[in-house]
Structure formats: structure tokens, C-alpha cells
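Shown here: the complex without one of its protein chains, the others still in place.
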């Protein structure tokens, strides 16, 4: 079937493919029947903090490890990540726990560096319209996790994915992470479930939700995660920190390992109800190291 | 326990009550353990259309019948409802099917009239800030279903409820119906699940979701309904029409009776998973007429 | 020329009239060549406060006196105005200073009362979609000042005006008062100059701007007022209070009489530049009482 002629995102459109896209990341299938859970700290702060978190989320059933080595910060004076040292820690934590890793790339100049360490390259919401970066990550051939911009229309988001697909890289994971609205008294962003539903109707690409950023408040994360899965999300991305109050970034929206464990239990029940299995335990897949 | 001193909505605040509020509407408990489903046409158009819809939603498991007799329309030239004749048909349909009814009141002058027929008075999103109407409906002593305004902050919504509570009527059902955002290419409104979660944390009042208006597109309604329930909504309000394409209002967001039946089946499975029963079949409660 | 067929607001559309509508309010022409300035306190608080303000704005060149007797407040516990006593004071202040008056009506039940005292009936932003109120004020035959809702689309605003025109009252003054956006750290609302320009292109009705609500910060009011006039507004509505710090409502956006005087001086220079006179001094018009 040829490129779609009526939708502006020819390659990302659902009509462009006979089946939904499933992306294999070292044995974890994103977009397949199983729900995939990505978890880890907002920022990589230290070996101890990262490894403790990685082991905890792995034990609770997470499939992919997240963590920021290069952090986009609104202020130039805030903690901006450990950089290359953070990447090395992430890779090591991934090896130890048998999980593939995902981390954000902020600069065209860092694309090759990040691609050497990370299994998935994340383009953050601030860079969804950074077309130079989109094309640079596309060219690595690695899977790309593309967050929606905080005021991006769905059409624009799918066209940002199209920038990657048009460069010959069709391994794009869409990630809804909350939009900016007129009310931020009780939450920082609003997790857009309509966007999750729509993305699945409009595109063949996998779509995951980030309820940590999508609410910005720990107390809302679990319920928002369940809602996203009920809406049809193929996976979740969650911030977990052993001591959120001491986190160098985003502590107010991070779960403790115990809270994350409770969430995983609720997810298992929900997945059963909606007929979608929680992704396989890592120990059971090829390449797992449980 | 006295009125809450730190939150501006003293009576609506969760701290103002030892327990969550449960509102009994002719035997249907709104805000109790069971999920409550309100369904029916956007507008009452004719006896045939209303009765067919009422019987269908009743058979599929709905608990309360909705239908508009006075319709708020953006244009003065659009169909504005059957008025008193619509109220009479609604009341008759409620009697025939054993369901309590809810309908919107648009004018202070109609409050007494609508209160004579309807078991719940609905204040629509356009009138959330119409304080004169809020106080008039409060004084009827009837339960009030208070929709959130399309750009109302959560604090403002709870303060609108406070207008009713402060007049001595504490039977307020909050209803999240979608907000206005920067993107309406794929949906008219965005169902705000963060608001559902927050309302349950901030207030003791029951909170229901309206995925029909919260998406404005039939194809998104079912998934959005499931998400709202997973987020913790105490109930749902849904538009159903025997022939959506011929509806005089909102056909593009109405479910057919068959689609509604499928949604109810999915809800039953979901309710089981999250440990919240779907509200009792009407035939099993006191006063039911199955 | 018949009603416009292509625009949904048939009577409000520019094409529906050969000329722009000019509304005479006791000799003040709104929508004519002269810029009209409406000024006064947010709320009528006392005889002393109102009369001092009225004399001051009159001396500085204001044409119409504003003041709230019935105040819409987000919280039911805030000061809600003096009601009928406030109307009597307003009418007296108008007589003493020779200015017509404008005040808001919040309830259908108060329409006749307010119409007995006020020369213009104001429908506030919270009630733009309160169609019952729109029709009730239309039927008084008095001029209506219709504020835009805080998240109302321009089309919806013109259709709200259409509700009044369709009842045979064509004396509608549109008022842009700022919209709600994603940023309220530095201002409460955003004065929408694109809406002012568009309203003049789309409709024959006069359009005025309210920079007090359109910014919500005293320090921004003067510049925003000048911008609105440069954009083509037919008039301005401004909050003035002899002692803003002690105001019972909206002190943070009120000008002092001295600040208002300075604004009027800047307006005179601007009006000359854009070839639009500031409306005539009241003493020079028929019926003036200087």
C-alpha cells in the first residue's frame, strides 16, 4: 500500500501500514499485545541512586529503564545532569538489571554519544519542533521516543514523527506527556487521554503515556496511569526515586519504589480486565537476566 | 468538624465531612460503592425517539435517564428543545422504565417547572458561573448535577458547588465534561482526567464524567469512558440516540444503543478489575420496576 | 439588504447593515467617530466613594459612569455588592455629573429593576452564554454592553450578540475584556487585540475594550488601553477607585483618579495621531450638565 494521500503525515498515518507497528527493543516489544512499563529516576544523580531505583523497578516488573543524563531545564542555573558519566551509569544499570534503557538527547552534537549508550533515544517535549534534532536521531537508526510538545496539536505531533519516518527510520514511539492548559493550581500538565485514543486511531505507531509529567503531582500519578491504559496506551513511562524529597529534579512527581510496586499491582488487575496482558516478566524473555 | 478554614470552598472541601457524600436519587446511590450510569438522548425530540432510547439504555443497564428539554445552543436559530412537552415525555419515560431522570435548566424562570418533573436538576457548563441560577436550583432542595465550565479552573468549579452548598443544599454531583484547549481538529473538548482525580481528593462530593461532551466524537467515547472510570469517576453520563445521523443535536458524539451495550459490557469487566461494582441493576433495588 | 446568509450571525454580521451601528446613550454616541470612555469603580461601595470617583472621572473627560451594584464573585463569601441601594447611588451620581450609567445585571429577576436605573445593561463575561439573561435584557429595549466570555470564541461572542439582535434589540455594544490563557503569573487575563480588530471587520456593532480586566494589573492598564485604541476600539471601560488598596473588589487592577487623568492625556494625543477624536467633552453636547 502506498503512502497516504489525504493525511499530511503520509507514513505515520494508520492507512500507510497493514498492521500496527511493533518495535523490538532488545526483546521488549513496544506496541505489541503486552503493556510495556518504562521506569526510573528523572535524573541520574549517582550510582547508588540509579542502581537502587533500577533494581526496585525491575523487581516490581518494569521492562525498560529510564533516566536523564542531559536534562533540559527552564533555568540555566538548575542541575543539568551528569552528561557522559550519567550515560555510563545508565548503561551499567541496564546491564545489571537486564533492561534496555532510554534517555533524552538535547543536542545534535550529542546524538552519536547518546546513541552509543542508549537503546532508545528520547526527544523531549521542548524539542518536538526541533526538526534538525529529529533528523539527526532518525539517522542513527535507533528507536526514538518522541514526546508531544506541551502545546502541540496532534497533527503537528504526527508530522514531527513524519520527519523521522521520512528519513527512513520507522521505529518511532509516540509519548503523550500532558499539555499546558489554563489551570495549573493542582497539577502542572494535563494528561490528554483524547490524544492517546486519537493517536491510536490516526497512526500505526505505538503510543505510550507519561503520567509523571502528565500530572506533575505524585498523588495523581497512579490514577492517571490507570486511565491512560484504559484509554488504550501501549505503555507507560514513570518517574521513580528512592527519596523523592531529595531528588535533584522533579521530586514532586516521582513515585517511591513502594508506590511504584502498588501501581504495578493495580496495572496487572486492569490489564486482565481489558484483555491486554502486562508485558512479559523480563526473566521469561530471551536475553533476560533475572 | 467545622468548616474548612484554609480552602476557599469550606463546605465542599473534603475536610468538611467525615465521609464522602452519597446522594440517593429514588434509590440510585450516586457517590457510593457502585458506578452509576446516566444515559439518554442529547435532546428529547419525540415520544418515539425518547422511549426507544430509554428502553434500550435501561435494558443495557443504565440507572438514570438523561434528556434535554431546554437546550442551550450557541446559535439562536438552532433547535432549542421541546420545553414543557419535553419534560412531560421525560417524566413518562422515567416512569415506564423505572429510572429517575435528569435534565438541564437554563433559566431561573424555569427552575420550579423543571423541578416538578426532574429528579436531578442539571446546570450546564455555560451556566457554571451563573450564580443566580445556582442559588435558585439550590433552593429547590433537589439534587443538582453541576457541570464544569469549559474553561473553569477546578477551584472555581468547587466554588460554584459552594454556592449551592452555602444555600443549604448539599446534594451536588460534580460533572467533568471536557475543557477547551488549543486543539479541536480531532475532538471538540478534552476530557480532563486530572480534574476527576483532583476533585475526588479535594472534595467529598460525587464526581461523574461525561465522555460524550468530553470528546465530542463518537469514536472516542468508549475509551474515554473507561479512562474516566479508571481515574476514579463515580459515574458516567452518556448520549445515546437510536439514529445519531438524524439527531437534532450532537449526533456526532452520540452512541447507538448497540454501541452503548458494548460499552456497558466493557465497563462491567473494568469495574471488576478496579474493585468497584457497576451500580446494581435497577430491578434489584427498592422501587425498581423491572 | 437581507440577512446575511453565509455567516451564522446573520444580523450581527457586517454585511447585514450598510453602515456601522452608532448607539446613542443620552447624547453619548457609542460607535461614532469619537472615542468613548466609560469609567468608575468596580463596585459601588458607598456614596462618598462613588461620588468622589464619578466627579474625578468626569473632570478628567469620561463620558459614561460605570459601577457594580450586583457583583459576580467566584466565592459566595465575597462582597457581592449593595444591590438596589447601589443602583440608587449610581443613578444619583449619574445625575450629578451629567453622565449616563452602565451597571451589570446578574439575574433574570433583576432585569427590570436594573433597567429602571441604568442607561446601559451590562452582561458580564460569566453570563455571555446565559441565553435566558440575554433574551431578558434584549426585551428591555435598552442598550446592552455584552462582554466576551473568558474562553469564548469570536464566533460564539457574535452569536451571543445575535441572541439580543434576534429579539429585536439592535443596540448591542461588544466589550473585549481579556481571555484566559496558559500564563497568569504577571496578568490575570490577556486583552485580545486580534479580537478587537476582527470584531470590527466581522460586525457592524461598536466594540470597546476593558483593559482593567484585560490585564488585571494596574501597572499594565494604561499601555493596554492605548494599544486597544490603536487597534481600533470604539471606546474603553476602566476601573477607577480613589483608594485602590482599600477597594472591596479588584483594587489590584484599578487606577487612581490621578492615573486615570494621565491616561486621558495620553489618549488625547493618540486619538489625534490616528485621526479619531476623543469623544466630545460632555459639557459641549446636547443634554450635558457641566
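Note that the chains are named A, B and C in the order they appear, and that numbering of residues resets to 1 at the start of each chain.
In this section, a contact is a pair of C-beta atoms (placed from the backbone, for glycine too) under 8 Å apart; a residue touches a chain by one contact, two chains touch by 3 or more.
Quantities reported herein were computed from a predicted structural model and do not represent experimental measurements.
Per the touch definition above, the residue from C:93, C:224, C:240 or C:263 contacting the chain not shown is C:224.
Contact with the undisplayed chain is limited, among A:127, A:218 or A:254, to A:127. If you put the hidden chain back, the residue from A:22, A:96, A:113 or A:151 that touches it is A:151.
From the options C:119, C:202, C:234 or C:250, the residue with contact to the chain not on display is C:202.
Within the whole complex, the absent chain has one touching residue among B:26, B:142, B:180 or B:204, and that is B:180. Chain B meets the missing chain through residues 151, 180-182, 184.
One chain is missing from the display, and on chain A it is touched by residues 8-10, 72-77, 106-110, 126-127, 129-133, 150-151, 155-156, 159, 162-163, 166, 180.
Although one chain is not displayed, its contacts with chain C can still be listed: residues 151, 153-155, 179, 181-183, 185-187, 190-194, 197-198, 201-202, 214-215, 219-220, 223-224, 226-232, 266, 269-270, 272-275.
Keep in mind that, in the parts below, only the chains that are shown with their structure count from here on.
Fitting chain B to chain C on CA positions gives a rotation angle of 180°, reported to the nearest 5.
Over half of the residue numbers at the chain A-chain B interface are used by both copies of the sequence.
Averaged Cα coordinates give chain A a centre that lies 49 Å from the centre of chain C. Rounded to whole angstrom units, the spacing between the C-alpha centres of chain A and chain B is 35. Residues of chain C in contact with two or more other chains: 151, 180.
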